[in-house]
Structure formats: structure tokens, C-alpha cells
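Only one protein chain is missing; all other protein chains are in place.
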Amino acid sequence: MPRSETTHVDRENKEALIKRLNRIGGQVEGLTRMVAEGRYCIDILTQIAAVRAALDALGREMLHDHAHGCLKDAVRSGRGDHAIDELMRVVARLAR
Amino acid sequence: MPRSETTHVDRENKEALIKRLNRIGGQVEGLTRMVAEGRYCIDILTQIAAVRAALDALGREMLHDHAHGCLKDAVRSGRGDHAIDELMRVVARLAR
Amino acid sequence: MPRSETTHVDRENKEALIKRLNRIGGQVEGLTRMVAEGRYCIDILTQIAAVRAALDALGREMLHDHAHGCLKDAVRSGRGDHAIDELMRVVARLAR
Partner (left out) sequence: MPRSETTHVDRENKEALIKRLNRIGGQVEGLTRMVAEGRYCIDILTQIAAVRAALDALGREMLHDHAHGCLKDAVRSGRGDHAIDELMRVVARLAR
């Protein structure tokens, strides 16, 4: 049976990822409250930068695990070019 | 009475900002679901990039309104240096 | 006589800026040599990142001096909106 494309996220600690995403969701709610309360825009922008940094850190970790998991498997089973193109596209998007 | 630092966000359409933040919150929930369902990591990473782009767009707009509002007022009332330092710091954080 | 748009760069230590740009030019020549010698691509990419970081640091400093110089003067003399739009445009380009 060929390795499913979804295997990697299972291997990764799914619980931990979900916890981090819940925390990021909470940060976004915090942002909404700040706007509703008319907080100073620099404080809101600083919080936006913090949410972005949290998302970036999550993205970097998933990218790392993906490369060591799915990408390596894909190269070994002859589907490397497709997997590398996919990786490069997502790196370009995350780097923007 | 000195101009309050919170005036600008009121002038800005607060409702529209909150709607956009709610949408971003929904995107983060979508991300959490994708992880819970064990979706392919490249799809999750693509979605992370989309949330980041939405946050960046919001940040750019707030920065624009802040500069044309609070910053201009601050320069005119002699508090320009402080306001400019604040702006540069937040720009550096958002650019990271 | 209205303040010329070029005044700010004179106030800034022009010599220091030119020295830094010469050093960046030297780094680019170093890159060219690395490619000509067939050096390992990761080493070349690391050097590309270093040149980018040097350019970014230079850009951040110029932005800082510009905001505290030209921008403040522009706001005070009623040309603030134009100057702020210019600044936001260049910030967006540098952040990309």
C-alpha cells in the first residue's frame, strides 16, 4: 500500500499543534476585543505582529517536520520532483 | 484637552475591522480542524500562509490609517519624535 | 525658500552610508566569485541572505532618518499626506 499523504501530521504531536492553534485563535479574539474597545492602534499593530510571529513559528515547525517526513519519503519512492515543487511553492508563500 | 491616543480607531470603520478579524478567527478555526482531521501538511501550510496574508493586509491598512491620523496629529502637536519611533518599531516587527 | 527634498541625506553621514554600500558591493563581488568557483549552493544562499540582511539594515536606518527628517518637515509644512503615502509605499516594498 502506498504511503498516504496524511501520515506525517499524525506522527507529529497533533494535540500540541491543536493547542498552539487554539492559543493563536485566542490571540485573534484578543485583537478583536482591542479593536472593539478602541485601543491605541500601535498596541493593536504590535499584537498583530505577535500573532504573525506565532503563525510563522508554527509554519516553520510544520515545514521542518514535513520535509523530514513526507518529502524524504516522496524522494525515496520516486515522487521527489512533485514534492519539491510543492515545498518550494509553499516556502515562497510563507516568505512573502 | 489633549487629543486621546485612541481617537484614530474610532474614526476608522471599527465594524469593518471587527468583521475582518472575525473572518481571520474563522480561518484559524479552519486550520485547527485541518490539523485535527490529519489533512496533508502542504494544505495546512498553504492555509497558514493565507491567514498570514490576511493579517498582513489588515496590518498594512491600520498602519496607513494610523500614519494619516495619529502620526500626523502627533507631529503637529510637537510629539512627532515619539510617534515616529513607535511607528518605526512596529514597522520593523511587521516586516520580520 | 522651501526645504529641498534632498536635504536629509546630507544631514545623515553620507560618508558612512557610502562606505557601507561599498562593503555591500564587495559582498556581491564575493558572491560572483563563489558562483564562478562552483562553491556549494547552500554556502552561496547563506551569503545571499547575508547581503540581504546588510541591505535591510541600511534600509531601516535610512527609513528612520527619513521619517525623523523629511517626513516631519513635510507634515509641519502641510505636505504630510503626500509624504506619508510615499513612506507607506516604500515600507510595503521593503517588507515584501
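As written, the chain order gives the labels A, B and C, with residue 1 at the start of each chain.
Here, a contact is a pair of C-beta atoms (placed from the backbone, for glycine too) under 8 Å apart; a residue touches a chain by one contact, two chains touch by 3 or more.
Here the structure is a predicted model, which is why all the values come from computation and not from measurement.
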Missing chain: touched chains present in the view: A, C
Residue of A:19, A:33 or A:64 touching the missing chain in the full complex: A:64
Residues of subunit C in contact with the chain not shown: 5-6, 8-10, 14, 17-18, 21-22, 24-25, 28-29, 31-32, 35-36, 38-42, 44-46, 48-49, 51-53, 55-56, 58-59, 62-63, 65-66, 69-70, 86-87, 90, 93-94, 96
Subunit A residues touching the omitted chain (full complex): 60, 63-64, 67-68, 71-72, 75-76, 80-81, 84, 87-88, 91-92, 94-95
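Following the convention adopted for this analysis, only the chains that are shown with their structure count from here on.
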Averaged-CA centre spacing for the pair subunit C and subunit B, given as whole angstrom: 25
Separation of mean Cα positions, subunit B and subunit A [Å, integer]: 19
Multi-partner residues of subunit C (at least 2 other chains): none
